[in-house]
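Encoded as C-alpha cells, here's the structure I'll be asking about.
Removed: one protein chain of the complex. Kept in place: all other protein chains.
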Amino acid sequence: MRTTQGRPFFGSTLAAGVIGFFFFLLAVEAASGQSITIQGGNVTLSITTGLAGSEPLPVMNTATRLRYRRTLYTQKITVQTSCPGQNFGLTVVASNVTAGTAAPQVTLSNGMPPVDFITNIPFGFFSNATATLNYTATATFSQGNSAELGDDLHTVTYTISAQ
Amino acid sequence: MMRIPYLPTLLAVAAVAYSTAGAQSHNHTVRVSVAVITALKVSSGTVNLTITGAGVIAGQDLMTVVDQSTSLLWGTNSSGKKVTVQSNLASPKYTLKVEALGPTQGTAAGQVVLSSVARDFLLNIGRSSGTCSIRYVGEALASQGAGSDAHTITFTIANQ
Partner (left out) sequence: MKTRITIMPRLCAILLWFLTIPAVHAQQSAIHQRLLLHVAELNALSVSPTVPAVEMQSAREAISRLVWTSNGNEKKITVAQRPPHTAGIRITLRDMDHRIAATQSVELTGPATIDLLYGLERSAGSCVVEFTVISPQVADSPPVQIIYTVTNS
C-alpha cells in the first residue's frame, strides 16, 4: 500500500501516529471506563405464600441487567455474595446473554468464592453486551420468617476479568 | 521524523496499558424477605360418618363408627405453633371425637371430644411442613335414636 506521494503507508509517520493514537484511546478507555455495571438498582424479593404439606413458593426477579464491555481478549464474569447470617436461599442465573455463555444457576451463599457466571465473552472493540439477572429466592418452612430472623441482605458482586 | 521502527513500541505500550486495567467489579444489594406463612389443607373437604348395623352390638347401648379417610396437611414458618380443632355445633346430638394419628412433625394431643370450644389437636409443630391422619369416632346411644349432626370442623394454626 502506498500514499499519494508513492511512499509506503506503514512506513510513514502518519501511519505510526494513527495506530498509536488508536491504541492510546483504547488504553485510556480501558483504564478509566467502567467495564461492568448493574442496571436496575437494588432488588427485593418477598416470599409471601406457601403450600400446606409442601413449602413456601419461590419468588423470581428479573428486573436488573448486567452491562459489560468486550475487549481485545476473552473474558468472563464471576459472581459472589456477602450475606452475614444468611437464613434463606438465593440463586442467580444469566439469561438473554448477548455476548458469552451463561453458566448454570449459581447458589449464592455467604462467604462463597467467586463462581463463573458468564464465560467465553468473545473479543470485541468497544462494544457492550448485556445479560438479564434472574434472581430466585427460596425458603422452607423450617427456615423461618423475616419477622423472627430478619431479612437476608446480600451484597452481590459481579467481576469481569480475563478468562 | 518518526519512522516505522517505533510502531512495535507503541503497540507494546498500549497493550500493557490495556491489560493492566485488570478485573473490574460492580455490586448491588439483593434483599430476601420471607413473610409469616401459615398454610392448612385437608385432603377432603367432606366426611360422611354413618353408624350402620356394623357399628351396633346387640345388648350394648353404645353404637360407634370410625373414619380415618382424611388427612391434615400444614405448613408454618413460625416457631411455637400448634393446631387446634373445633366444631360449629355447640350441642351436637351425638358425640364426635377426633384425634391426630401419625403426625410427621409435632405431637398428637390425643383424642378430644369436639365442641364449639377449640381443643388442641397437634402440639409443637412450629416451623415445619407436615401431615397427619384425622381419626374421627362417632358415638351414639340407642336412647338417642336416629338422626344426624352436620358439623363444620375447623382446624386452626395457633400460638402455643
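Per-chain residue numbering starts at 1, and chain names A and B are given in the order in which the chains are listed.
Methods note: a contact is a pair of C-beta atoms (placed from the backbone, for glycine too) under 8 Å apart; a residue touches a chain by one contact, two chains touch by 3 or more.
These numbers were taken from a predicted model, which means no experiment stands behind them.
Enquirer: Would you mind spotting which of B:V30, B:A108, B:L123 or B:I157 touches the chain that isn't drawn?
Expert: Checking the options B:V30, B:A108, B:L123 or B:I157, the one contacting the hidden chain is B:I157.
Enquirer: Kindly note down the residues of subunit B that lie in touch with the hidden chain.
Expert: Subunit B touches the missing chain through residues 35-42, 44-53, 55-61, 63, 65, 70, 72, 92, 94, 96, 134, 136, 138, 140-158.
Convention: only the chains that are shown with their structure count from here on.
Enquirer: Counting only Cα atoms for the centres, state how far subunit A is from subunit B in Å.
Expert: Each chain reduced to its C-alpha mean, subunit A and subunit B end up 39 Å apart.
Enquirer: Any idea which subunit A residues touch subunit B in the complex?
Expert: Checking each residue of subunit A against subunit B gives 10-13, 15-17, 19-20, 23-24, 26-28, 30-31, 34-38, 41-56, 64, 71-73, 81, 87-88, 90, 108, 135, 137, 139-148, 151-162.
Enquirer: Okay, in this complex, where on subunit B does subunit A touch?
Expert: Touching subunit A: residues 1-4, 6-7, 10-11, 13-15, 17-41, 73-79, 127-131 of subunit B.
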